[in-house]
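What follows is a set of notes on a single structure, which appears directly below.
A single protein chain has been omitted from the complex, and every remaining protein chain is retained in its original position.
Read from first to last, the chains carry the letters A, B and C; within each, the first residue is number 1.
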Amino acid sequence: MKKIKVTVWNEFRHERQNKEVKEIYPDGIHGAIKDILLECDDIEVTTATLDEPENGLTDEVLNNTDVLIWWGHMAHGEVLDTVVEKVKDRVLRDGMGFIPLHSGHHSKVFKAIIGTTGDLTWGNNQKELIWNIMPQHPIAAGIPVRFELKEEMYGEPFFIPAPDELIFSSWYEQGNVFRSGCCYYKGLGKVFYFQPGHEECRSFYNKYVRRIIQNAVHWAAPNLCVKRDSGCKHQPKSVFEELAEGIEE
Amino acid sequence: MKKIKVTVWNEFRHERQNKEVKEIYPDGIHGAIKDILLECDDIEVTTATLDEPENGLTDEVLNNTDVLIWWGHMAHGEVLDTVVEKVKDRVLRDGMGFIPLHSGHHSKVFKAIIGTTGDLTWGNNQKELIWNIMPQHPIAAGIPVRFELKEEMYGEPFFIPAPDELIFSSWYEQGNVFRSGCCYYKGLGKVFYFQPGHEECRSFYNKYVRRIIQNAVHWAAPNLCVKRDSGCKHQPKSVFEELAEGIEE
Amino acid sequence: MKKIKVTVWNEFRHERQNKEVKEIYPDGIHGAIKDILLECDDIEVTTATLDEPENGLTDEVLNNTDVLIWWGHMAHGEVLDTVVEKVKDRVLRDGMGFIPLHSGHHSKVFKAIIGTTGDLTWGNNQKELIWNIMPQHPIAAGIPVRFELKEEMYGEPFFIPAPDELIFSSWYEQGNVFRSGCCYYKGLGKVFYFQPGHEECRSFYNKYVRRIIQNAVHWAAPNLCVKRDSGCKHQPKSVFEELAEGIEE
Partner (left out) sequence: MKKIKVTVWNEFRHERQNKEVKEIYPDGIHGAIKDILLECDDIEVTTATLDEPENGLTDEVLNNTDVLIWWGHMAHGEVLDTVVEKVKDRVLRDGMGFIPLHSGHHSKVFKAIIGTTGDLTWGNNQKELIWNIMPQHPIAAGIPVRFELKEEMYGEPFFIPAPDELIFSSWYEQGNVFRSGCCYYKGLGKVFYFQPGHEECRSFYNKYVRRIIQNAVHWAAPNLCVKRDSGCKHQPKSVFEELAEGIEE
């Protein structure tokens, strides 16, 4: 069975600078997300972090990535523009899946791929209820009508284009709402933005957050063969090549 | 200047049966909505109610209606099926605008036009915050980032198809969220569903609710000429006829 | 491995009344579609036809159907209204997938579920080019940039609501275009309309049409577990039940 190759990218600064965050995520947020994906037999995971050479995203890494998960916050500006361009191209032209989490809404990559400022309203950590408003969507498989987190508040207006599919809508106890699970089809790729994941909270240990991230990886993988009996076969390269034939560049 | 002809349809039962409702809306909910629209120089308003012959929606009335506003609740089942068919046809085939308010989500007409059960979660009257999540849309013109109402709670899951344009998203103090302002393009017509308007509340006196209803009427009117200097000219009939030419029926 | 249960419904009149059609589809159109699906190890297929009792769609059949494929044309009016209501309910409330083919655009079921007249422009059999405009969608997996059929012309304006996902767009040699592959999320269910399948043509033998129908069944099946390693597990009933809790009916 061919596996989905996932690279989990993490800024990895909070966990090294802040004792409380380190206690929550001792192996880094990328480590916690890696653990989530290791529960799936059909996924292979590697990690990459900001302070590695080329931000850990060399051509070799990117060309062997089917889905890229992105966690960044305090150091968005330090991500290399050359890396941003490469990631964007991989998504738009090669169909690599892209899953920005939490403050990834302000990452250079998300802003460039979506065409948005990424601006939103934000506030204190508080009770969040995530409502499942598209239960028939594969990313919502196994998710109940709603579940509760303690999270940093992200609120509307969120200056994104209307999602192609809006899966989750969040309620916060202090009066805000937020489009918290948003799918986009961009170029040949698929993008899923998901709100939870503040470094001071424990959302990556929540069973529903974990299931959603697993679901999202399967959804965002480049056109998997849907004949599941024969395993997880990726769209043969030749089809993408054919699709690219005659394309003006 | 040619005016937009609006018919406000109201079930008109609560106001006659319940003293408290009558005090809030002494001229009926249709009377209150009529007042909202009379603030606009370019709108002509008439009203129709359930207990009139043919539910007040004779061919003559419907054929002279550009936009139909709908308020019903306790007597959805009493609306004549022949009337439902005619209204649906006027929307889909002639482009009449349709604006169901509040419990109109369960009206026969809404369910038939949208193709939905109209089911949702509901609860007590409580504090509602309506967030403006599409400020660039004409229905949101003049509406602030958010405003507050006391309203009956309507919550997700709301089993509607994803709106073509989601303008408002609501927060309720007891933990619910709701897609509270939803646009659909259906056949030749436009539909706007808006949550507020419970008979025990006073939402139709709220200045933002009023502005939204006014905006929605202008948006839902059949293809108005956008050259506003020359007044509000409706799409000439001949274009609809041309559009209908060669259509298999 | 749990399999996807598909019921192929066919009007089955042309094949019995018209010699030429019978030569093309000697086992009926339902027989030809059944053969398409038997190529997939994870699908179980049964068939049902108009002239069987209850149109072949008894409660037992419907309650054991994950995805319903629909081919009808000359006898739309003969389908029982009780059957239409049941099919609609199974899609909206239980999440059964629904795949109307070709002239199914005018079936009572499609019109009721989508909320449309289903009207379109139509013409002679001619060359059709189907363009793949959403190659990253699972229904487009394995489909080239474009492929050619001889088909009955279906053209715009097609009075459907804008599809949630528009996968295919068709060109006809006599000057028409058509949205020929349209996805909708409706209630708890998924719907895919696909243009090909005129009884006088041979489209159900085309390898790309076959692959698209196979893909569409997998896409429309009620929320399959995406952990493919563990086979094709359907969304446990309990989640639907939980989703239905507290729903106003």
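Criterion: a contact is a pair of C-beta atoms (placed from the backbone, for glycine too) under 8 Å apart; a residue touches a chain by one contact, two chains touch by 3 or more.
A quick note: this is a predicted structure, and the numbers were derived from the prediction, not measured.
In the complete complex, the residue from B:29, B:69, B:134 or B:153 that touches the missing chain is B:134.
Looking at C:7, C:103 or C:176, the residue that reaches the missing chain in the full complex is C:176. The omitted chain makes contact with just one of the residues B:42, B:89 or B:173: B:42. The chain that is not drawn here is touched, among residues A:93, A:150 or A:202, by A:93. Listed residues A:12, A:131 or A:184: the one in touch with the omitted chain is A:184. Across the interface with the omitted chain, chain C contributes residues 129, 131-135, 145, 155-158, 162, 165-166, 169-172, 175-177, 179. Interface residues of chain B facing the missing partner chain: 1, 40-42, 95, 132, 134-138, 140-145, 164-165, 185, 187-190, 214-215, 218-219, 222-232, 235-236, 239-240, 242-243, 245-246. Within the entire complex, the positions of chain A that touch the omitted partner chain are 92-93, 106, 112-117, 119-122, 157, 159, 161-162, 164, 184-188, 243, 246-249.
We adopt the following convention: only the chains that are shown with their structure count from here on.
Centroid distances from chain A, each centroid being the mean of CA atoms, peak for B. Of all chains shown, C has the CA centroid lying nearest to the centroid of every protein CA atom.
Our note on geometry: chain A versus chain C, Cα centroid distance of 32 Å, whole angstroms.
Shared interface positions of chain A, defined as residues touching 2 or more other chains, are 132, 134-135, 145, 165.
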